[in-house]
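Note that one protein chain of the assembly has been removed; the remaining protein chains are unaltered in position.
Then we have chain A:
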Amino acid sequence: MRSGIFAGLLLATVSAGAAFAQGAPIKLANVAELSGGGATVGNNWKNGIDLAIEEVNAKGGLLGRKLEVTHADSQSNPGVARAQVQKALDNEPYVLLGPGYSGSVKVTSPLAAEAGIAQIMGGEAAELTQGGNKFLFRTSFGQQSSMPKVAKYINDELKAKSVAIVWVNNDFGKGGRDVITKEFAKYNIKIAADISTEAGQADFAADVSKIKAAAPDAVFVYVNEEESARMLKELKRQAITVPLVGETTLVGQKVVELAGDAANGARGHVGLTTDAPVDLVKAFREKFVKKYNYVPDHNGLKGYLAIYMIKATTEKMGKVDSKAFADNLHGLTIKAASEPGILMDVTFDEKGDIDRQGFLVEIVEGKQVVKQVLPKLN
């Protein structure tokens, strides 16, 4: 009997060994906004990561090794994010994941670069990849890629001559505001009101009153998800009827859920959406909903893609080498045909920025409807 149990244990060990032949798991570290103002961002990102890791491990891991991730909460606070990243780097992860907030990325990226560890993050502020950091990679478009498309849409499609800009006073919001202001100038679009708001702001009544007084042809809203929802509700409460345009954060799933009817009619450019007319994205959405019982926003997609960026790059290298990882991801094109987890063909340039197809969407009856697909540039 005892020898039977021993044989069983031996067999189980051998089987596990076959699945993860080269032993030790590959350690990843995620630092994200799991609470605080960016909780929507961080939790979607985390869930996307967990889903992808589960899939990779179920298929035998990466180069035969299991992926493991630790999650740390930045509390949506750059200071906490920095401390958490330092702690994570002390454990020598293969790749650092997150944070999602640009402000937190800004203060943590020098740490990862100093350690020579690649950092795959969710931040979208234009300046993040402009400083020559060779270890920083985006999972979505930076503002320098997305804002020109938004400005073009406002000029060409909406024919707006004056726009009120509402932005959140942090690195993300200020970066977006600076880029779109320059783009508006190219089209001679007048800034009717330039309104800065605070992260975590609850009451937008005064801000919307300012918009009302400025009487613009359109409103460009560039604040985080929860604030977007509060803003949309207040815009509806004060009967603002001009087109409301934004970038990804204005038209995300969470915003639609929080703002309800007030989100209808909001339009925006999104780099990633689970409503994209792409079969692999639809399949991702189904898997995510089945596992977590809610529809993810773009941050869920970003987290998921981050893991498949690691998988594709590591398989290209043929080895797990954290020091060589960044060099190999620069200039890499990952095709969805060969790596379905990447969902859409994507190319990473020398700065860590991405080239991928994008979408113009509108919220119609509580759902994101893709109005236009903007193709990959190269």
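Going forward, a contact is a pair of C-beta atoms (placed from the backbone, for glycine too) under 8 Å apart; a residue touches a chain by one contact, two chains touch by 3 or more; residues count from 1.
In this section, contacts and distances are computed from a predicted model.
Student: Can you match the unshown chain of the complex to its UniProt protein name from these: "ABC transporter permease", "Monooxygenase", "Protein-export membrane protein SecF" or "Zinc protease"?
Tutor: "ABC transporter permease"
Student: Would you mind spotting which of A:Q86, A:Q238 or A:N328 touches the chain that isn't drawn?
Tutor: Here the residue in touch with the unshown chain is A:Q238.
Student: Based on the whole complex, identify which of A:K106, A:K254, A:H269 or A:R285 touches the chain you can't see.
Tutor: Of all options in A:K106, A:K254, A:H269 or A:R285, contact with the hidden chain holds for A:K254.
Student: One chain is left out of this view; which of A:K134, A:K161, A:K210 or A:H330 touches it in the full complex?
Tutor: A:K210
Student: Quick one: say which of A:T197, A:T274 or A:T314 touches the chain that got left out.
Tutor: Of these options, the touching residue for the absent chain is A:T197.
Student: Which chain A residues touch the hidden chain?
Tutor: Counting over the whole complex, chain A touches the hidden chain at residues 34-36, 39-40, 43, 169, 195-198, 200-203, 205-207, 209-210, 212-213, 226, 229-230, 233-234, 236-239, 254, 257-261.
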